[in-house]
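Only one protein chain is missing from this complex, and each of the others stays in its spot.
Labels run A, B and C following the written order; every chain starts at residue 1.
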């Protein structure tokens, strides 16, 4: 066991896989000497050399596109998109190739690769640095989308992702990169992808969320508890595929469900979770499945971001409304 | 009045706006001499000259990105993405600029532009030619996403889109480009954007859809009627924003709702409509809001496409399940 | 060669004139008569297949198809040099090169008939599927090149794109990445003068496509893509350069798409008869045919005979493709992930339930 924050845990996961598997290569903008703008890849180039950990030219389509080629040829690239707002130039490569090559070739070709990307708001950043578009990615057939909420999960999920033969978008909640410290197992371990985590069992309402919002929900839960409301907190971990079973079991118990996300509301994760709830447990529902999310607007610049973001109060507000329904 | 198919109606709308407003320019891949691969822009270059209707280099980011510049400078570009699967290279320009320039500049700059794009399956096409990713676009704040289902709507909606000061993605159901003929008003008229159309009133279940699926639902309705089921058919027309009011009113009447779409299921339009239904009329619901959609897979090549697509039977199946619930 | 034919000198490399005469023997590639003859026959096969496919398409037995007609030598010369260990990254007009790697005609038929199995290339290794999103495949080539260099392998990548494709951002990024990484990739632009209806003059204002090499600090060369010997020579030199660590290379192969863009296209809308005829004289197979006949290596009779054989073989494979087993519903789910997630299993299950319901429904209805 070692005390780690999320940056350290991700770095550790990369270190373990780089060490263990010569096919693993890490590249992207400024991940080499610089060690990444968030220092996630710090020290890795020094340890594994410039062939295995290196800076690419500034071109996201290029990064993902070349990673696809490498993966087809047998490597296991782990590439970084510097910020969530800079992944869009790579959309064509992600949608048209990384997520399709296996299906297109009837399983003859594979693209085992991980696209790492810090996402989400709350760090007083410039425009394009605060987005949370998990729903957009979850809608892409062939892609897996995951996001950890703790250093422990970050490590175990990333190792599992690198070992997976699928293309995986690994979304890192940069807001809690260094905010949470935790004992994390040393050495290698994996967390099964696609399984949600019931963080706290509860009885009155299920709250589904992931990434940085787990912590916000936990804050709301403290207040809710004072009001006598018992919340079951589910950390989704996997945005696609979604763990229906865990959601079904929970809602059958609580009868109420609320999804908390950072992204825009319409066509977001909240609607998908609500749909799953009504498909799986309509007759158990005591209130309409609800969502707390961003609004259908551009994430405001730092001075206005608090209006957009979900904090403990906004979550509590919806919990209360839902429970009182 | 004139009998037109959808291709003719869109061509007519472009013709009217090109004629009326010198700021309107039309460009994209092969829209000039060729008149577009579906002949939608046929004859327009001859009529309005190569400065106003022209072929661009083969680069979608370039097409959308330069259109943004033109729009900021005062033109009203109407650009074509040749097929739905080729819009992804333009995602960065769409998300990061076309949908944001007004908000970013606090209203000082505008990007009045229309991105036309044939979408959807059912035409025995190669890979990438059959996708229906309306939910992905609906999730982009600042963008409006619309899709007509008849020649009449196609004309009126496109004229309204060109006259709007917003950036609009105009999705053309290529499957019914020539399949439906209809009397369409000659001369200029517009259809208010953002309003759904109750195509057929009914009592037992509301079916929400848009574009080419309207016709499939209508086929299912014939069979449903024989079974004594009265369907209220809503053509959404606008994917974003969604006309909540029309949905609310309908569901309060029918108590049941089904959404029919072509795109992948998860994070699709169906979930969003279901969420709206439970937000707006939970206590009126007699069955779980349901969705018929594509599966979370790549649209299969022509020989397998029927397994993926929604036809009258698949829709009827869900209608029946829902009504019997 | 790359110095003399540096694109800033505006020279196009040519070995054989339009009448099959060698312009300068010193320019000839090292190649045996047997190899040339084989190449010619292979290209003839490709052309025969190609023309026949257009017929199948007219008969409604196949969907949209992009003909190779007139561009066979570019693939043909590649076929003459590419080895089993090398990678082929096609665009979608490289039939000859694909066949040489072990892709079967039947597979190509399957693809254009609408089966993903047409991309599986069961007997071929190191061939990527046809790439529909223009120019996107070039990045894959650069990435494969990285793997080759990383593992110090002795492989090469042959990657294709059209003239229209040079306008896409991915073209730029791919050659730029490959240039920075100095990887053994030979990028071949098939400049067939058009991207659908758009002439190359509307794609770019650059003097040539080869000159774009300078933007990436890589070797570039323009070559007569209808001249088998020129094309082969340039590929041989490119291969050598890559083997010496001097890759990547950017080749502009000048050619002409004699057919339509695809079977849904009508080129008379945007091309003149005169233009088409002027290129007719430069037909790549005619030129090689003349060369071979002059050398006494080939005759019209042999040609006639072999074409008959080829036609039969094409037909045989076509009919095999037509008898491909029915597309099962489970196949649309099966290859999406390395292990099918529960979500997809549920969706598949739902589809199967629907099919059961549907057959009952239809049975009921027909009973009435």
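Operating definition for what follows: contacts are C-beta pairs under 8 Å (C-beta built on N, C-alpha and C of every residue); 3 or more make two chains touch, one makes a residue touch a chain.
Since the structure is predicted, the reported quantities are computational estimates derived from the model, not experimental observations.
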Which displayed chains the hidden chain touches across the whole complex: A, B, C
Of A:3, A:126 or A:179, which sits in contact with the chain we cannot see? A:126
Which of these touches the unseen chain: A:18, A:40 or A:59? A:59
Omitted-chain contact residue, chosen from B:45, B:61 or B:82: B:61
The missing chain sits against chain B at residues 25, 51, 56-57, 59, 61-62, 64-75, 77, 89, 92-93, 96-97, 101-110, 141-142, 144, 164-166, 194, 240-242, 244-245
For chain C, which residues touch the unseen chain? 8, 167-173, 176, 179-180, 182, 202-207, 211-212, 214-218
For chain A, enumerate the residues touching the unshown chain of the complex. 29-30, 32-35, 37, 55, 57-59, 61-62, 85-86, 88-89, 124-129, 265-266, 295-298, 300-305, 307-308, 313-314, 316-317
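Following the convention adopted for this analysis, only the chains that are shown with their structure count from here on.
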Of the other chains, whose C-alpha centre is the longest way from the centre of chain C? A
Rounded Å distance between chain A and chain C, as computed from the means of their C-alpha atoms: 40
Distance between chain centroids, defined by C-alpha means - chain B, chain C (Å): 35
Using the average of all C-alpha atoms in each chain as its centre, how far is it in Å between chain A and chain B? 30
Please output the residue numbers of chain B that touch at least 2 other chains, ranges allowed. 61, 85, 88-89, 127-128, 266, 295-298
What parts of chain C, by residue number, touch at least two of the other chains? 116, 132-133, 169-170, 336, 343-344
